[in-house]
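Below is one structure. I have some questions about it.
Left out: one protein chain. Kept in place: all the others.
This part shows subunit A:
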């Protein structure tokens, strides 16, 4: 077995890994980054026009994880047998350099202050009895005020376009009236509203809601970021979501961070390196490094390191913790253990308006992060008291560029034929004249929704697959239905000639066959106590103090917003405390 030594080993070359690598190099530490997928760069496979081939891209999964090697098993309830997720559909993790940060859309939010301390907030406003039995409502253990400098830092690295509402307590613009005060404006002005977004903005205003431009990590103008790396202005080509940006306009680790490291002699990126486990010392309190499979040589190799950063995709981080014995696995029966606990997702439903035939919605025009949203029914921006549920959804038009195969699969709406006579007419009408609106909502954590190791199925490396136990719960279905009901007046204000409201139905089970979102969360959450969190508030393992676990795995519940902005801020927050405190005196950053 080959062994190599480094100060810091980082698992995963996505956003979290790239941020930690840059920060650790700035702190003077040598870094080895392991990525199990291939090398990817805009200059090679991201070039026009090959990169915008829909069949090869979003349909045949050019940039997504290939489940042939490793996947998960899924069941809805604890008494079911979980079955393998054999075909990617409901969620699409990335693989290769950039991770899901290469094929993401670019919606770049800051977590809402109330969402970061949701348990405390709900108890303060509605009382402890408001929390339903079986819901594991928790605080992150970090506040918006503490994270604000790191949200700001991330936006300046990502080249985020947006319009601020409040800076240093002063109202400065026509941004989101529900957003907290910022220390600075967005680095770039908001993306222009596409036609459908402009219609939504006006209709939502007419109804009395408060629309705002989605914060987008799509560059509205030329930009040079914190690290001296350049982005070009977005041309609304419509190939963000599921693609790499040939225009250098959508932020990715590949464009916005890694070029600043690639010529650094003390930074080593090893691709096709599948990490099998984090190695622990004999008393399992300290990590000694990692063992990975060099997939090119088909050989196991070991890296010894002082500090191990897990920065893989959300559930891969949880999987590695379970395989390595970091922290106590969660058991829903005894309600003990923390690794796998509070596994969460988001509630996404799409509603559609068909406009008069003289209006062409040109849905192929778009940018993944751009659009117009409203937060009137997100977070705790509305009184939940009489409603009896927890959580909320932003509602938006986020026209990311609708491609023809994806449009064809959806066809002409619920009432139109799926094929044969009448199918084409419905599809053409829908493609040319309709517009979509999403309720992109929260999902709370529950005692019987969790991650553990599957007893039956294994990956191609011989290790047990991760098992997801997940379904929709009444609290979240009711939340979704309430918010979707608030979309109906917008449909009328738009002058839609017909519309369909998409919503979760009571008793509906999670369906793995239909794309919903890749915004999975939790499973190794941050918090204030080792009894209900796997990580302390600095994303450090409570059990193995030289292991930090960075990603949306740290979210105790699924928020209404897209996760990447908060993941990036948490990554900079953790890195800051590693640099300022941990490196000088390694050990737990929170004493027990």
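Throughout what follows, a contact is a pair of C-beta atoms (placed from the backbone, for glycine too) under 8 Å apart; a residue touches a chain by one contact, two chains touch by 3 or more; residues count from 1.
Rule of thumb we're sticking to: contacts and distances are computed from a predicted model.
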item: Chain excluded from display, named as in UniProt, from "Monovalent cation/H+ antiporter complex subunit F", "Gluconate 2-dehydrogenase", "Branched-chain amino acid transport system ATP-binding protein" or "Signal recognition particle protein"; value: "Gluconate 2-dehydrogenase"
item: Option touching the unshown chain, where A:75, A:250, A:301 or A:519 are the choices; value: A:75
item: Residue, one of A:281, A:331 or A:357, that touches the chain absent here; value: A:357
item: Sole contact to the chain not displayed, among A:67, A:253 or A:340; value: A:67
item: Residue in contact with the excluded chain [from A:3, A:87, A:143 or A:335]; value: A:87
item: Hidden partner chain, touching residue among A:195, A:227, A:382 or A:515; value: A:195
item: Residues in subunit A touching the chain absent from view; value: 48-50, 52-55, 59-61, 66-68, 70-71, 74-76, 80-89, 192-195, 198, 235-239, 246, 355, 357-362, 364-365, 403-405, 407-409, 418-421, 423-425, 427-428, 431-432, 456-458, 460, 509-513
